[in-house]
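Heads up, one of the protein chains got dropped from this complex, but the rest are sitting where they should.
After this line comes subunit A, so read on.
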Amino acid sequence: MKRKIVSIVMASAMVFGLAACGSSGGTTTSSSNGGNDASAASETTAKSESSDVVEGSSDDDNTLTVWTWDPNFNVYAIKKAAEIYAQDHEGFKVEVSEVQSDDIETRLTTAVSAGDLSTLPDIFLMQDNSFQKYATNYPDIFTDLTDSGIDFSEFSSAKVAYSTLDGKNYGIPFDNGAVIECLRTDMLEQAGFTVDDFTDITWNDFMEKAKVVKEKTGQPILTSQAGSPDLVMEMLQSCGESLFNEDGSVNIVDNKALKPILEIYSQMVKDGTLVEVTDWDQYIASINNGTTAGVINGCWIMASITANEDQSGKWAITNMPKLDGVDGATNYSNNGGSSWAISSNCKKQDLAIDFMKSTFAGSTALYDDIIAKGALATWAPAGDSEAYAQPVAFFSDDPVYAKIVDFATKTPSNITGAFYYDARDAVGTALSNIIQTGADMDSELQTAQETVEFNMGG
């Protein structure tokens, strides 16, 4: 009896297995249709017709496939854009696959290496910091948008630069990564300051005031993830400096701003005005738990700050300090953000371009809507809209969105190049050696320069 049961189980498993192998699309879709209401509601656009479209570019004349990540942010934005576009173009749909940014990069690399671009979607989102790398190494995966009719001059020039290579535009700029300085007004008050005391100031001034805040409140004014060069990179871009020269060569040892920046950073760590935490979770925790009086990062950090509703009305936003004695230094910088790209596999390029042109490069209604999700425009006309001028209760009724769009337009551009992450990591290593082991700055920078040059030569 027992044997019979075992053989029946084995046989049915094999039949089930083979049947499932034969028709993956069919079986999976049937199980998805009965999903719960909430998930069904959130994915209506993606799922409605998805059983027909299996991979790569869509065959349907009025559907575009998209790879992007973050359902609350990018996925929401592209679906909203599709909804707006569909008002004038009946039947238009996007089919969104939620894919993490790293995984999009893995898939692109795999597809190019395998010589088969047919699996690419019509549109994909790419981190600005990776854009140059892919545009340089794999230009074949992009559609050249230079003469597509999209007016790139309406975007902030620093942002457009990320997706531009050799004068050709490969991407449509999307979310804003303008750097903001967020400060706890209650703690500043305790130290006898207001936000205005921290607006349009220099780092020297900032460091002195930070000491007062530390003395009066016991808290550091900045928090930073140990070994992460986020803040250093932001300071660097605020003076229009990059880790690469125009010709692509490494610019670490001779960089006129990098050394002063590292000095400021390590001095603040010594003063106790900048606390280094071990990882990203601790970083967010230090902001939410009130163990820091402020933070400097891309404006997307706001979403993490506002997550703690108990601190409503206790935060204010201003611009970051600028470097003293460095030519071209400003109070503005950028960290993060991403751009849309249309793949070369897209068979409906005219539709994809028109879709992008009418939404991300042409619809204030879109940007007015997605602002609720914290997605801020880099498209200048959106900043003039009323939605951006609305006071935000969490930040003591300050119209922070308009402020940030203004910051974005003043941000100097930088050169990322194909080896951005190599350079960034090398500087991160140097920074952590300097802070943790008190290593000599000059020799660390020399090592960083050599590491990047070695990687580039390899």
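Please note the rule applied: contacts are C-beta pairs under 8 Å (C-beta built on N, C-alpha and C of every residue); 3 or more make two chains touch, one makes a residue touch a chain; residues count from 1.
To be clear about the criterion, contacts and distances are computed from a predicted model.
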| item | value |
| --- | --- |
| Omitted chain (choose from "diguanylate cyclase", "NADH-quinone oxidoreductase subunit N", "Carbohydrate ABC transporter permease" or "High-affinity zinc uptake system membrane protein ZnuB") - UniProt protein name | "Carbohydrate ABC transporter permease" |
| Which of A:172, A:191 or A:284 contacts the chain that the document leaves out | A:284 |
| Touching residue (missing chain; options A:173, A:294, A:321 or A:374) | A:374 |
| Of A:91, A:115, A:167 or A:438, the one touching the omitted chain in the full complex | A:115 |
| Which of A:70, A:406 or A:453 contacts the chain that the document leaves out | A:70 |
| Residues of subunit A (touch criterion as defined above) contacting the omitted chain | 3, 6-7, 10, 13-14, 16-17, 20-21, 24-25, 27-29, 31-32, 34-36, 38-39, 41-43, 46-47, 50-51, 53-56, 69-73, 95-101, 103, 106-107, 110-111, 113-116, 118-119, 281, 284-285, 288-289, 300-301, 303-304, 307-308, 336, 374 |
